[in-house]
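The block underneath contains the structure these notes are about, expressed in structure tokens.
Note that this complex is displayed minus one protein chain, with the remaining chains in position.
Labels for the chains are A and B, by order of writing; each one numbers its residues from 1.
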Amino acid sequence: MTDKTMNTVDSSPVDATKRTLLKGGVAAAVITLAPGITLRTVEAAVTGPATQAKRWGMLIDATAPEGVWDLAVEACKAEQGWGSDHNKSGKANAATDPQWIRKVSIKNPKTGAKASLPVMCQHCANPPCVDVCPTGASMKREDGIVLVDKHICIGCRYCMMACPYSARSFVHEPVEMQKPHMPRGKGTVEGCTMCVHRVDKGQQPACVEALNKAGSDAIMFGDLNDPKSDISRAVSKYVTQRIRADLGVEPGVHYRGI
Amino acid sequence: MRSASRILSLTILGFAIVIMGLGSGLSAAPAQAGEVPLPNPAKAFKGEQCVEPIDVMRRDHFEFLKHQRDETLREGIRGKKYSLNACIDCHAVTSPDIAGGKLRTLKPFCAECHSYAAVSIDCFECHSGAVQPGIGSEIGKQSALPPNHEQLKADKALITLLKGHLDPTSPQGGTGQ
Partner (left out) sequence: MAADTTIYKEIEGKGGDYYSLVGWLAVMAAAGFGSMLYMEHYGHVVTGMTNAVVWGTPHVFAVFLIVAASGALNIASISSVFGKTQYKPLARLSTITAVALLAGGLMVLLLDLGRPDRLIVAMTKYNFKSIFAWNIILYSGFFVIVLTYLWMMMERRMVPYSKKMGLLAFVWRLALTTGTGSIFGFLVARPGYDAAIMAPMFIAMSFAFGLAIFILVVNVAYRASNRPLGDFILFEMRNLLGVFIAAALYFTVTQHLTNLYAAEHAGIEAFILWDGGIYTFFFWVVQIGLGALFPLALLFNPATGRSCQGIMIASILVIVGGLAQLYIIIIGGQAFPIPLFPGMEVSSSFFDGAVHPYVPSLLEILLGLSGMAVSLLIIAIAVKYLPLMPTSLSDAKVDPNHVAAE
């Protein structure tokens, strides 16, 4: 518990006494709970931990009509609460407002062929952002989801330097009215979480669900480790491609039809 | 030369102190000990009991929270009882002063003790306590702090009472039950 020790380093003796007093002092420390005491709150079903048995991933169909990507972006904003932080400063600023997922248009300059597709955190198996993070805030869950542990993020932005996909944003302004399931705060880095809070409950990420509701399966989500899952079948059926596969980072997001 | 080396070792020491002081100074910047009266944590809005007996809560709540936060975020274990959102549900209050009553906030509850003990926490920068359908549906009933809440703190009789309540050596004991 380094946190706790550090906490006492900065305290004056007076504060320390006060803390002991508040915490019930030595006397209280001896009080033991009778074993088996039932507490009032009934614990909701505990789920997890995430294990390596799963490898969450996505398959994105770049041949889908362009409009669906705008829908995916809006769904993400609504679910995670990004996209309106500038409301406080009053002006939208494309350069500093976070973008967890964005629509990218590509064109082959020789043939003129075009495509458009969404780009977000690719949830790499060998994520450069995790390697470079000095505190370990940038992390990969056992099931392959790459997250920022905002509790220990110091806002150094080295992960943003390292990410080949520009998938992360830095929160430039104070944030208000965060969603209870997605706490966000100024001075830390954030990005697509593959909607862990939903996935852990057995739901689909918000963008996938929104597209499904609109009758599109342009983004498919599932367990790449399970050969019977829809996504595994699709990945073995179509020739898929991953962005900058040459870098060896092994993204968990596959594309087809680029 | 002797004195020079003494000065130098003092400088090295000073360096260490400055670095440590800077760190702690920054992290505990708003800490203000001194003449704050003993805390009077606002009553929980909901429930008769906390997630643990009160003396345990007082002593270990931050261990619980930190443990749960690491489990949730880093390991993907969800549904355990020391959820910050749950604390919000029982302990947070709304006030027309705060975001027009749209935000519940734990700040007054947690700050009572913390400002006394010179602890500063940053949780609520991110864990805003915003109302969302399904979570905290009882928000309407969640009362704002009494308007005279500031003066309450200075109430001598109340402080004496609290002192007894919090001091483990006093007859009432520190159990606070």
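Simple rule for what comes next: a residue touches a chain if its C-beta (ideal position, glycine included) is under 8 Å from a C-beta of that chain, and two chains touch if they have at least 3 such contacts.
From a predicted model like this one, the values you see are computed outputs, not experimental measurements.
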Contact residue for the chain not shown (choose from A:80, A:99, A:178 or A:193): A:99
Sole residue of A:47, A:169 or A:240 that reaches the chain not shown, by the stated touch rule: A:169
Considering the whole complex, not just the chains shown, which residues of chain A touch the missing one? 2-3, 6, 89, 93-99, 102-109, 119, 128, 130-137, 152-158, 160-166, 168-174, 186-189, 243-244, 247, 258
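Definition applied: only the chains that are shown with their structure count from here on.
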In whole angstrom, how far does the Cα centroid of chain A sit from the Cα centroid of chain B? 28
Contacts from chain B onto chain A in the complex sit at residues 20, 23-25, 27-28, 31, 33, 39, 47-49, 51-53, 55-56, 58-60, 63, 66, 69-71, 73-81, 85-86, 88, 99, 102-103, 113, 116-119, 122, 125-130, 132, 135-136, 166-169, 173-176
Complex contacts: residues of chain A adjacent to chain B: 1, 3-4, 6-7, 9-12, 14-15, 18-19, 21-29, 31, 33, 39-41, 43-50, 139, 141-143, 147, 149-151, 174-181, 183-186, 188, 196-197, 200-201
